[in-house]
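Every protein chain but one is kept in place in this view of the complex.
Just so it is clear, A, B and C label the chains in written order, and each chain counts residues from 1 on its own.
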Amino acid sequence: MSYISLSDNDKKEMLERIGVSSMEELYDCLPDEVQLKRRLDLPEAMPEADLLRRFEALAARNTYVGRLSFLGAGVYRHFIPSIVDYLSARGEFVTPYTPYQPEVSQGTLQIIFEYQTLICQLTGLDIANASLYDGATAAAEAVLMASRLNNKPKILVSRSLHPQYRETIRTYIRNLGVRIEEVGFDGDGRIDAADLARKIDKDTSAVLVQSPNFFGVVEDLKAVGELAHGHQALFVVAVAEAASLGVLEAPGAFGADVVCGEGQSFGLAPSFGGPYLGFMACRKEHLRQLPGRLAGQTKDVDGRRGFVLTLSTREQHIRREKATSNICTNQAWCALRATMFLETLGHDGLREMAVQNIQKAAYAAATLGRIKGVKLRFRGRFFNEFVLDLAKDAAAVNATLKAQGIIGGLALKEFYPELGNCVLFCVTEVHTKDEIDRLAVRLEEALR
Amino acid sequence: MYPNHYFYTKDHEWVEAKGGTATVGITDYAQKHLGDVVYVELPALGTHLAVHQTIGTIESVKAVSEIFSPVSGEVIETNGDLNGSPESVNQDPHGKGWILRLKMAAKGDVNALMNAAAYEKYIEGLEG
Amino acid sequence: MKQTPFNAHHRKLGARMIEFCGWDMPVEYKGIIDEHLACRKAAGLFDVSHMGEIHVTGKDALAFVQHISPNDAARLSPGHVQYTGLLTPKGTYVDDMLVYCIHPEFYLLVVNAANTDKDYAYIQAQKGGFAVALDNPSDRYSQLALQGRKAVAILQPLTDVALAPMKSFTSAFGKVAGKECLVSRTGYTGEDGFEIYSLDPDPGILWDAIMEAGRPHGIQPVGLGARDTLRLEAKLPLYGNDIDDTTTPLEADFKWIVKFKKGDFLGRDVLVRQNEQGITRKLVGFELVDRGIARPHYPVFLGGAPAGQVASGTFSPLFKKSIGLVYLPIGKAAVGTEFEIGLRDKKAKAVVVPTPFYKRDY
Partner (left out) sequence: MIREPLIFEISDKGKRAYALPKLDVPEKKDALAGLPVRAEIPGFPQVSEVEIVRHFTRLSQQNYCVDIGIYPLGSCTMKYNPKINEKVAALPGFSESHPLAPVDTVQGDLEVLRLVEDYMCEIAGMDACTLQPAAGAQGELTGMMLIRACHEERGDPRKYVLVPDSAHGTNPSSAHLSGYTVKEVKSNEGGTVDLEDLARQMTGEVAALMVTNPNTLGVFEYDIIKIAEIVHAKGGFLYMDGANMNALTGKCRPGDMSVDVLHINLHKTFSTPHGGGGPGAGPVAVKKVLEPYLPVPRVVKKGGAYALDYARPKSIGRVKSFYGNFGVILKALAYIWSLGPDGLKEIAEVAVLNANYIRRSLDKDYHLKYTAPTLHECVFSDKFQKEFGVSNLDIAKRLIDYGVHPPTMSFPLIVHGALMVEPTETESKRDLDQFIDIMKTIAREAKTEPELLKAAPHQTVVRRLDETAAARNPILKWEKSRT
């Protein structure tokens, strides 16, 4: 297949106009010794039909798909209304570049503006950027932002922050003279207040907690925020399951200075890990240190309302090495889907969806909790994920379930050795009662 | 155009020294090249500045430039009005658009700077 | 006659200058024995800017070095240095050399002054289909060798390179006396020490700074004369004496630089055969039992019959006796074997001894 629109005749005429005799001659400006003298060693071109067959064969090897699964851990299945797929597939949304020319990008710009508004409403903060890569990088950018704001050297993060978020933060700060310390969790699965009090000091740039945290447990943000502010540290809240914001109080209401998180729950497919949507919001006074693009409202020469990318002096294409971040391309199309998703669910729909998550997870936890050899690991209240402590080796149990066509929860040993046979289960509105009951039956068998 | 009792730097700051106090701003030439100023980042009061140390940054829509202290001293006042109306840097760079006041550490600092005539000659050179 | 950037320094120090393969070089300053012992006991500074430096760069740089060197350059990561030979297809020496891995696609070869042009021509002839660029910037390189147990103490204050942690046969870039240099923990004396390469057009300060810093430590400038006695005590071979295009690394007792397993390289087939069939002669060290000094090319007699000639020989300033190297037939080469060397009028008794003659004790 080829997507070229030139006829041989066109090529001939164009070469003549340019004044060269051949395509090769166009490359005379390359030294001979670097020119590739052979064909690339790649599969021969495929017509669409063959291509599709080959991909379907590959997809068929993903036997995960179609099985009943209770995996969450930062990636969630929520029902996506069909208009989201329909509308977001429009070429006018898929094939433009970043809206550098506002007069011909009002669609994208207004949608980013609406997106920023929605994120502010959900997080309870003043300002939100146009998106970042994903939840993990958003957390890393939040940490960098904090150290720019108060240039203190120490970051405290809860051990119940998503393990991959912690790893990503470590990578981002490794060369910047900022260090990160972990704060443990207590029997409720919440951040260990005593440990936090012990570790926080005047060198602490920020305290970063996730809520609901990696174990699904909802943190006591008020208490953590007060402790952080008591030491002139910034209070950063990460949200990995954004659907929770539909019913849980906005982190901003608890004094969060920065809220960062993963927007995948808002209309994005799991898609083996990406593309997702990092979101980030902060207070007005920190605007200048917020990374990423911003759409702003203004007027045109005739006084009509319009939208533009603004405050770009924070960005690398102007400030170069002094920029707030090196992020350039972000996840605009993912933010567009999130906007469509949120506006489709609407105020009530989002809340009902979130409540159903709580209800179904609670039912699942109760049902599974009754099984012999199963204990609910943490006492803390949770959103749509919960940790079960199994009497048998978690990996073995998961293997047994898999043989029955069920993908159980995430075995935590690999991430938390101290949680030996604990498994993190996720239940959302897409799981039916029958499916939960089926899991209960199989789990009981597996533990016998 | 350029007040005679001011002193000027190659980076296009001006300084007016009265008694022990120096008022600092950017020149008309600088504001013209920067374009519409949208934001001025001011230093904290009490900051001690050495000659040519960065005072802060001044931003237009598409450009950022740093402001350097023409003289050494302690910041005793900053022009808060710039937060609300940064445009005064464009409209009145040598007056209402002033940026900060320093308690001078060494009055002699200004001797190293250009007077109006020298500065005007200097920018002609840049234009050519 | 070519002059090194330090020529004036030598003359100022009243060095005795000679022509050495086209270069105006110092042979001695205070005297060979003084310089020799200073280097053994404290430190010596050598101007070895006459050495040859050859660059091998490009995508196939490693493959090419592997082709021309019997040692395994693939074991070198950037910053590492390797002693090896440059061999003819017959497995005999064109020269011996150091290979510096500066970068996986940039290697620096350091060869003998006497052979630089010959080596470079030979290496170019091997280029074939390799995607490499070759360059011979020898005349732009200056090189000083600071050798002796005090080397670290003398050099450290002058450089931002952390010397103590440097392993032997590694190198690092850094400033020495403010000049950009490549500092390498290598040498040709058997002592600890450094070889300092610079491409600076005006490296004179290097000599002055090192001499200055070394004075309290008892540093002395060392000429080519002592350089030869020092290297011989340490049994480091000299091309032209101990190795040449008639001898192979196996015969010269350098089997360890021949890595048969690494794949093909110039002379491999011959060396494989020689290795299987076994060598017929071998380079060994000797002491003169009778008085006198054995020098290169003096005839050697085994049981009265001529058996070649002395390769290297000199008076050892450290051991105060005549030592040297000689090729003897396998079977007649064991330690303790006695033979004779013709000194002009008489035959003097010599005995095969363990080598190296000198091994540093720190």
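In the analysis below, a contact is a pair of C-beta atoms (placed from the backbone, for glycine too) under 8 Å apart; a residue touches a chain by one contact, two chains touch by 3 or more.
Please read all numbers here as calculations on a predicted model, not as lab measurements.
Missing chain touches which shown chains?
Computed over the complete complex, the missing chain touches A, B, C.
Of the residues A:142, A:218, A:233 or A:419, I need the one that contacts the missing chain.
A:218
Just one of A:68, A:227 or A:294 touches the chain that is missing; which is it?
Counting the whole complex, the residue in contact with the absent chain is A:294.
What does the interface between chain B and the hidden chain look like in terms of residue numbers?
Touching the missing chain: residues 36, 38-39, 59-62, 86-87.
In terms of residues, what is the contact footprint of the unshown chain on chain C?
Within chain C, the residues that touch the unshown chain are 55, 57-59, 77-79, 102-106, 131, 133, 162, 165, 172-175, 180, 182.
Throughout what follows, only the chains that are shown with their structure count from here on.
Tell me the shape of the graph of touching chains, choosing from line, ring, star, complete and other.
Here the contact pattern is something else, fitting no line, ring, star or complete shape.
Compute the distance, rounded to whole Å, between the mean C-alpha positions of chain B and chain C.
64
Just give me the whole-number Å value for how far the CA centre of chain A lies from that of chain B.
Computed from C-alpha means, the inter-chain centre distance equals 45 Å.
How many angstrom between the C-alpha centroids of chain C and chain A?
61
Enumerate the residues of chain A that touch no fewer than two other chains.
none
Could you list, by residue number, the parts of chain A that touch chain B in their complex?
288, 312-313, 318-319, 322
Using the touch rule from the top, collect the residues of chain B that touch chain A in their complex.
38-39, 41, 59-64
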